[in-house]
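A protein chain is absent from this complex, but the other protein chains hold their places.
Now for chain A:
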Amino acid sequence: MAQKKSQRPSSDDPEELARTPLQAVLLADSFAQKFRPITLERPKVLLPLVNSPMIEYALSWLESVGVEEAFVFCCAHSQQVKSYLNNSQWKNQPGPFSVTTIESHDAISAGDALRVIYNHGVIRGDFILISGDTVSNMSLAQALHEHKERRKKDPLAVMTMVIKHSKSSTLTHQTRLGNDEIYMAIDPETKELLYYEDKVDNSQRLISLDKMLHVDHPAFNLHNDKQDCYIDICSPEVLSLFTDNFDYQHLRRHFVKGLLVDDIMGYKIYTHEVQSSYAARVDNFRSYDTISKDILQRWTYPFVPDVQYFGNCLQIRLDRRGNYRAPEVVQSRTSLIDSLTLIGDATTIGDHTVISNSVIGQGCTIGDNVIIKGSYIWDNVTIEDGCKLSHALVCDGVHLRAGVVLEPGVILSFKVEVGQQIVVPAYSKVSLLPQPSKQDSDEELEYADASTGVVESPSGYIWSCEGGIEDEWRYSIAPIPVEKISEFFENAYADVDVLDQDLSIPASGELLHDSESTGLGEGEDYKDSADFEKEVEATFQRALAGVDQDIVILEINSLRLSYNMSHADCAGALFYSIMKAALLVPCSSKNELYTSSMKEIVKWKNLLKHYLKTVDEEIEVILKFEEICLETAREFSPLFGNILSCLYDKEVLSEDAILSWAQEKEGADESDKILLKQSEQFIKVCITKFGQLFFPINASLKTKFGQLFLFRWGFFFQMKYVRPFFYLLE
């Protein structure tokens, strides 16, 4: 290790850098399972994307940016990848571009892969690191140049990340590529990456930035409108960093964040933003769908089907309406092929068949009266008469018998047969291979049983969705259901509101993503005040558990904003939770209850006072207390007067509020006056104390004069004038 590091400085010499050929590492394994069950039988990089294996896009792009040596790291199904590459155009092609495979069977993450590559010792200079499912047509010359210039000045700039502008709404991120929003902090001057956060958890809508960022950098921009292209230009140090930190697994989650957090070594990551060119990564089924359509719309030019960039010597022609067609297609006159469709070689299409927004592979046979909408059909698929496919993915060799209906989001893996007139329900995945069970074996049996119910012939297991239905719609090919979109919009706007008014976002994010509220699908419901009280109570519970008071205040504040409540509501809700907490303490007699509630009140006085800014809020607290006594916790009703006076003593409530409350209650009917009567004495004390000072008469509450007096008094005399008198009195 030390030796290698000592050798490094020599390679930093600019001439040396210029001389070494540009190398690239292509990870032909995503180390994820998003494409299961298909990837059980074929590696992800060999899955056809618009009828060409994904790896072709990545390799062609590498070739076009001037890479001379590409190392393909394969792990899962490495034999298939190797044999594919051996038979492809890349093996024996003229020119400086060479492809070498590196194989490992025990790598389970990108980190492992890079460690293996490091051990091979093949990387000599700067290299491009991409995964095998990248589709791009950008030119790297500028980024490479910047990277090299930076390296000359600062050898610690180890990586340049390529990012791309995208619309800054979660909706776009979600609906286009099915990935989460990314937050990045970038120095506007140097383009240094300061903060990176993907996978912003829905339940935790809080991003915290290190204060030190401000110290080191005079300015930085926090972006949520950037898309990570997953194309990195790395220095050789990156590999050794992976080797040194054997716990780095994920490129972004561990490596990038690790470097950003760790300031001991001082390694820096920079960004390069591409302007007009295209770059994206096929990460899940949704991005598969989106990128396929982008390719058909020619955003990836020249990597489009009719420019034969890849080895295929088929001449696919593009007609006027944007349909791509291979030369040997047999198509019935009565069939209709709508826009943005690709029909592969030697495919037969029957009468009255309608195909739109789909990609059909080679050698398929499609019968009469078939409707195919937004689907991806790979090679040698047989679809018999009258089938209906919408937004489905159908792998090689699948046989659909007459009248089969595939609902949106269905995935049929290799060689599945579906019997006549069967409706395959939405989002189901069918494979010939059983699902490797993470749970106990009973469940697997259950699925096997279930599969016989739906799929007629012996073939096929229906896979259960691991992440639940929530994830299914997120990553599926099917369009997002309307209600989900509206939900998304609401959430997006709710977020905006919160961000505008208060930077802090409650940690208890379940308020927006509560499964109950989403189930109802109506935006008004969760704005209910009952919900709000529950939330406040939950927050308060955490306060009991030892969270700092300041944080509780912050959280309640933000809850107030998100539910659009007033301070008075907060005070009421908080008081309610305090009293509930008092009630939780086991007590046998009235006195014990009194003392325990006293204790609680004393304890949380400050918190409560935070919300008792004006008389209105104090009145609200009294009303709330009244409500508690009458409805929720009758245990308190005998103690009402005592506690009220106690609240008064502890300066939680002012006599002002108590008097207005009493006055308000005057007009109410008798049943409501129980508590008023209880506290009458106390109120009288108040008034007498007060009255003695100002008017030597016992002012009656019941006189009109008294009412007028109270009103005026409340109006003119502020607390600060009145309080000193009370001190005097006491």
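One rule holds for everything that comes next: contacts are C-beta pairs under 8 Å (C-beta built on N, C-alpha and C of every residue); 3 or more make two chains touch, one makes a residue touch a chain; residues count from 1.
The rule we apply is simple: contacts and distances are computed from a predicted model.
A chain of this complex does not appear here, and its UniProt-recorded name among "Sister chromatid cohesion protein DCC1", "Translation initiation factor eIF2B subunit beta", "AP complex subunit sigma" or "Multifunctional methyltransferase subunit TRM112-like protein" is "Translation initiation factor eIF2B subunit beta". Contact with the chain that does not appear here is found for just one residue of A:Gly125, A:Gly374, A:Gly572 or A:Gly641, A:Gly374. Interface note: of A:Pro155, A:Gly258 or A:Gly322, the residue touching the hidden chain in the full complex is A:Gly322. The missing chain, though absent from the display, is touched by one residue of A:Tyr309, A:Trp378, A:Tyr576 or A:Trp661; that residue is A:Tyr309. Among the residues A:His391, A:Arg560 or A:Lys624, only A:His391 touches the chain that is left out of the figure.
The residue from A:Asn119, A:Gln297, A:Thr334 or A:Asn591 that touches the chain not shown here is A:Gln297. Seen from chain A, the chain kept out of the figure touches residues 60, 64, 93-95, 137, 164-167, 169, 171-172, 175-176, 227, 275-278, 286, 289-290, 293-294, 297-302, 307-309, 313, 315, 317-318, 322, 339-340, 356-357, 373-374, 390-391, 478-480, 485.
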